[in-house]
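Here the complex is missing a single protein chain, while all its other protein chains stay put.
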Amino acid sequence: MAKGKNPKKERKPPSPGRPWKAWEGRLSEKSDPDVEQFTSSFSFDRRLFPYDIMGSIAHAEALSCSGLLTGEEAKAIVCGLKEIAAEGAEGSASDEDVHMYVERRLIEKIGEVGGKLHTGRSRNDQVALDLRLYLKEESKNLIGAIYNLQERLIDAAEAHLGTYLPGYTHLQRAQPISLAHYLLAYYEMIERDRTRLLDGLKRLDQMPLGAGALAGNPFSIDRLAVARTLGFSSVTANSLDAVSDRDFVVEFLSAASILMMHLSRWAEDWILWSSCEFGFIELPDKLCTGSSMMPQKKNPDLLELIRGKTGRVYGALFTLLTVLKGLPLTYNRDLQEDKPPLFDTVETLKNSLRIMTLLVSQVRFNEKRMADATEEGSLLATDLADYLVTKGLPFREAHRVVGKMVRAALASARPFPRWTLAQLKEHSPLFQEDVFRQMSTAASIAKRRGIGGTAISSIQLEIQKIKRLLKKSK
Amino acid sequence: MAKGKNPKKERKPPSPGRPWKAWEGRLSEKSDPDVEQFTSSFSFDRRLFPYDIMGSIAHAEALSCSGLLTGEEAKAIVCGLKEIAAEGAEGSASDEDVHMYVERRLIEKIGEVGGKLHTGRSRNDQVALDLRLYLKEESKNLIGAIYNLQERLIDAAEAHLGTYLPGYTHLQRAQPISLAHYLLAYYEMIERDRTRLLDGLKRLDQMPLGAGALAGNPFSIDRLAVARTLGFSSVTANSLDAVSDRDFVVEFLSAASILMMHLSRWAEDWILWSSCEFGFIELPDKLCTGSSMMPQKKNPDLLELIRGKTGRVYGALFTLLTVLKGLPLTYNRDLQEDKPPLFDTVETLKNSLRIMTLLVSQVRFNEKRMADATEEGSLLATDLADYLVTKGLPFREAHRVVGKMVRAALASARPFPRWTLAQLKEHSPLFQEDVFRQMSTAASIAKRRGIGGTAISSIQLEIQKIKRLLKKSK
Amino acid sequence: MAKGKNPKKERKPPSPGRPWKAWEGRLSEKSDPDVEQFTSSFSFDRRLFPYDIMGSIAHAEALSCSGLLTGEEAKAIVCGLKEIAAEGAEGSASDEDVHMYVERRLIEKIGEVGGKLHTGRSRNDQVALDLRLYLKEESKNLIGAIYNLQERLIDAAEAHLGTYLPGYTHLQRAQPISLAHYLLAYYEMIERDRTRLLDGLKRLDQMPLGAGALAGNPFSIDRLAVARTLGFSSVTANSLDAVSDRDFVVEFLSAASILMMHLSRWAEDWILWSSCEFGFIELPDKLCTGSSMMPQKKNPDLLELIRGKTGRVYGALFTLLTVLKGLPLTYNRDLQEDKPPLFDTVETLKNSLRIMTLLVSQVRFNEKRMADATEEGSLLATDLADYLVTKGLPFREAHRVVGKMVRAALASARPFPRWTLAQLKEHSPLFQEDVFRQMSTAASIAKRRGIGGTAISSIQLEIQKIKRLLKKSK
Partner (left out) sequence: MAKGKNPKKERKPPSPGRPWKAWEGRLSEKSDPDVEQFTSSFSFDRRLFPYDIMGSIAHAEALSCSGLLTGEEAKAIVCGLKEIAAEGAEGSASDEDVHMYVERRLIEKIGEVGGKLHTGRSRNDQVALDLRLYLKEESKNLIGAIYNLQERLIDAAEAHLGTYLPGYTHLQRAQPISLAHYLLAYYEMIERDRTRLLDGLKRLDQMPLGAGALAGNPFSIDRLAVARTLGFSSVTANSLDAVSDRDFVVEFLSAASILMMHLSRWAEDWILWSSCEFGFIELPDKLCTGSSMMPQKKNPDLLELIRGKTGRVYGALFTLLTVLKGLPLTYNRDLQEDKPPLFDTVETLKNSLRIMTLLVSQVRFNEKRMADATEEGSLLATDLADYLVTKGLPFREAHRVVGKMVRAALASARPFPRWTLAQLKEHSPLFQEDVFRQMSTAASIAKRRGIGGTAISSIQLEIQKIKRLLKKSK
């Protein structure tokens, strides 16, 4: 560290094509190459390139309005930035990050005046802006992707109102339901995901530029005008918070984790359904893969990968929560670690939603296997108990009576839909001839006609409601 | 498993005071005691007792309106439930859960008619209801607790508009800021937390009863009426989803994790500030603890515990995400594991917010230490560069010039606020006499008067805005 | 904070039965009750009570050997501690923690001399000792519990050498295997868990007492002697590390997470197997529960709870990793949060292992259903390709030929074990009469007789090896 000891290591003035560091004036030695490689974020934050240009143009215009740039200077900067945008992000490994890359290219293109762009701006507020612009756009894309998947679900539901299958609890057959009802359950789940992303957008929609490094902007820049230019509805209210806040990333990753959790549950169901044992669905060959060794295999790899990628998204959430835990105000370099998990999660979600949409459109439901599974008699046990209730027996007692009937049925291997009235009466004198009208899948389903029930009439009402909602969201 | 082998193990009919199982009719053997202990949730879900009673009363009334209970029966059940509520949850370890406890007590109290309460209801929709009632109430409590903390922050900010301290980035002194501005940064953070809890409430606010075990309700129960009675604005739209959905828990735990992350950052700052080296705050003795061994110690344990409890809340979030990953529809017993992490998180948040409110009210800010730290000259380096910018130098060049001045200042141990004009001019001819007017903490702060900046005028406007908002939220 | 302002809040000297604080000399005010409640760990660290006594007795003896206690004093302290141990931990909420509870009780019992016990000791090294003693014992208990489960697995495997079922990849039937082979896969998994716990014990087995608060012990206490007394093989090598190290907890929680992951996979398999669709196992009624609503239900709740509790253990691991992230040296109060997740995890593991042992002992395997599922022809597709390989066809080509045969078989609904030689020859001229000898489940299994293969001979060798190992571990 002694001055002048190693003059070769002294920094040279910047020359075209040579990435330089913003702080060359202050630090006397050139960065160690290991250090450059360890600290550089350009390999991943180049993803923010279009947003960095967009934000820089808005900033240049604001500087111009505030009199910090002449009209000519502003024009040179804006045109230079547009040229750079057209060329694409072609930086070298020595570029510290996308922000310095853009500034370096600008100065190479238009000369010293390019050095005026960073007036009243810090990378701290700049990266907050870029990230928000990026995530606003991608959140909207994802909302659209959910919408597409919902439309396919509604199509499938309408086509399968009268397809019956067993509903499961504890993976044991429980009660008959309509396949449409089952499909709408997923509609509901991802509808919540959609509203969560929308809620997150409200908090994303605040323009941070003007926070500077941490204390605010000393020039009279009109932040609201910048916000309007960039499509934000408001500006951040505290400069310290603006540069240290990554809530919007965590909140997005939380919403993403819940969405992937939903897809993992769905994938699990359909992996089960495509097993030989269930056989409820068949996937087309082009959406399956086989085995390198076992010639007969046709595997639901897509569903397994979606289920597996849930881990990846959960991991991203916990990465960021860990990064932020116990971090003092305001900006700390730890925050650089927010980008890889965020970018990876956005890609994972987009791909998973696209694949799920493909699967819903192309899956074939095996209605015969579903029907056979539903006809197993004990699925109507609850209906039988409910029958006794309507005859005046307290439910708890009715439950006990039917429980014993189930045991008897198992022992005799004769499901009770096939019992005679006399046999029924052995268990309770309340059974009458009318019981047989209720002992069918169709009757069981038709009875559940309250809001949210599996009766076809309920489902149809629900679908109408959803269609109106989807039309509005368009 | 052979029938009749061990007649003593056969279940007896329920008798008063003996916890029984709802499914005694169906399963031929008494539960293994290890199994009872492993599956029972009564030790923790008794927390839901008041909500279970509340929901059961509403259900009884709905059964009555649907004609499934006579007026007398409904009255007996409702009065019985109220008596049980008054007695409190005093179940034994053999009670499987709070729902069966309440039903058992009811039957003991009012006889067989109590067995009619469970008509058209399953524990699957019942527990979803209880949990939502619980979490709605606690979310509102937490929103109130955030509100209280915000009020104390505003008080403290108003008292310290003119207290200056260094703002930090990378834990290095960066620029002078107002203590009020610093305190408002925390206001902003927890304000986002408050809005996230409010957003979560929208999705919480759907009444699930009537979903039954999974397929919906076969009796013509008016779900909207039940919702109104219990204070919900709407009902769940799909019975399968209603019993398998725990999004509202995950979403709450996400919001809780972000809130604790904020408190952990705040705690970290104040632990640093209460160190001998910083010395920016002093905590009253009654909010500190000492050492069992070192007589001189006065430790900021409360802040450390808040920081530590962040792990607990993150852990709860990950617990639930793991539980739900890959779970098939609809209800699975895994879901029972949602309660311990949820209850624990609610308690942790309430306590942490209360303690933080106490700390903000009672902390003493050491203004002298803060001022001394701020007067260190290099905090004005950015202002110096900005000065050169106003004289026409491109910012990037100005940054380089001041960077070299900082090195020179360090070498000579003479901070540049004490330089003469001649000395300044050695680094740039652009320096003029007017530079000295800008070389002060007060000038630096006053300049940052845009929205969100640290200038006192900006802060005052912000506080007015906040006060209006807080008044409205009351 | 003004001196003398509120004399009533001044601390009084300790009197019998009143919990006091170790640091009453230093801090001038009584703790705030909210603060007491927030900081007290006695409600959970009383779990360490027996270990705290054990460690205190060893410390008293060491003080005596070093001449810091007379023989009489040491005797009074040791006898007092034994009395306290016999009485059990009956502290009030105002006891800060188990250490101060024991010291308070000791002084109440034997007077001022009890105050000599804490000589040269801090709660920082004391709690590290208690935790290590606790976790050493519980790790050994868990190793024993794994051992028991392994014995039951070996029993079951020996009883099912000749029971065949389909092995699955991607939840698709893949190749025939022996049930014994399947069961031994779980043996292998939990055997690794056992070795991981044993490895962890090595790092646990270091005695930390003598580290003091952080700098070491100023009196000539013989740490190796204390270690011997308490059954440790060595002592910690650095006092700063000794009081801040919680690696042993994290390492245990990691091993616990992997163990629970194994059990979750096992539970998943058996939940599938107990579904109506698979029907491979039946659980006795006393290990199942039913539904409050659906009379026919018999649910594998135990397996679901084990799967669900995996989340709880993962959450505990993440809790501790979060607590420790970025914590400065040495002891910080955040570390108090290590205990609840550790204690909870130990209980969860013990219970889960006990329940799994119960299930393995009592499950009934449905050999008929397994055999039927195995006889489906395409499970032998790989054997058919291997047959062609032995006739000289490159495997990749053989795979293609048999792949087409599978498609043809599906199209004609005639599995190829029922094809004639002529039909086989249509796909490859290499098929000869000898192919029929290889077209059976038994032949397929018998061929896989290398180490680790599913052939009965391989399994028998493996079981012999395991039995020798288990005998040695006893």
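Per-chain numbering from 1; labels A, B and C assigned in written order.
What we mean here is this: contacts are C-beta pairs under 8 Å (C-beta built on N, C-alpha and C of every residue); 3 or more make two chains touch, one makes a residue touch a chain.
Just so we're clear, the structure is a prediction, and the values are computed from it rather than from any experiment.
Trainee: Please identify which residue in C:Ile84, C:Leu135, C:Ile221 or C:Leu302 touches the non-displayed chain.
Mentor: That would be C:Ile221, which touches the missing chain.
Trainee: Who touches the missing chain here, C:Ala60, C:Ile84, C:Leu135 or C:Leu184?
Mentor: Looking across C:Ala60, C:Ile84, C:Leu135 or C:Leu184, the contact with the absent chain belongs to C:Leu184.
Trainee: Among A:Ala316, A:Leu329 or A:Met439, single out the residue that touches the unshown chain.
Mentor: Considering all chains, including the one not shown, the answer is A:Ala316.
Trainee: In the full complex, which of A:His59, A:Lys136, A:Arg307 or A:Arg396 touches the chain missing from this view?
Mentor: The single option touching the absent chain is A:Arg307.
Trainee: Please identify, in ascending order, the residues of chain A that touch the omitted chain?
Mentor: Touch set of chain A with respect to the missing chain: 1, 9, 21-23, 25-32, 34-35, 37-39, 96, 99-100, 118, 121-124, 212-213, 284-299, 301-302, 304-305, 307-312, 314-323, 332-337, 340-341, 351, 354-355, 358, 364.
Trainee: Could you list which residues of chain B touch the chain missing from the display?
Mentor: Output for chain B: 169-175, 271-272, 274-278, 290-301, 304, 318, 321-322, 325-327, 373, 376, 378-379, 381-382, 384-385, 399-400, 402-403, 405-406.
Trainee: Give me the chain C residues in contact with the hidden chain, please.
Mentor: So the residues of chain C touching the unseen chain are 3, 22-28, 68, 103, 107, 112-120, 124, 167-171, 174-177, 181-182, 184-185, 187-189, 192, 195-196, 199, 202-203, 210-221, 223-224, 235-245, 247, 250-251, 254, 257-258, 261, 264-265, 267-269, 272, 307, 310-311, 314, 317-318, 321-322, 324-333, 382-383, 386, 389, 394-397, 399-404, 406-407, 444-445, 447-455, 458, 462, 465.
Operating definition for what follows: only the chains that are shown with their structure count from here on.
Trainee: Tell me which chain's centre, taken as the mean of its C-alpha atoms, is farthest from chain B.
Mentor: Taking each chain's C-alpha mean as its centre, the farthest from chain B is C.
Trainee: Measuring centre to centre with CA averages, how many angstrom lie between chain B and chain C?
Mentor: Computed value for the inter-centroid distance: 30 Å.
Trainee: Any idea how many Å lie between the Cα centroids of chain A and chain B?
Mentor: Chain A and chain B have C-alpha centres separated by 22 Å.
Trainee: So which stretches of chain C touch two or more other chains?
Mentor: 290-299, 301, 304, 318, 321-322
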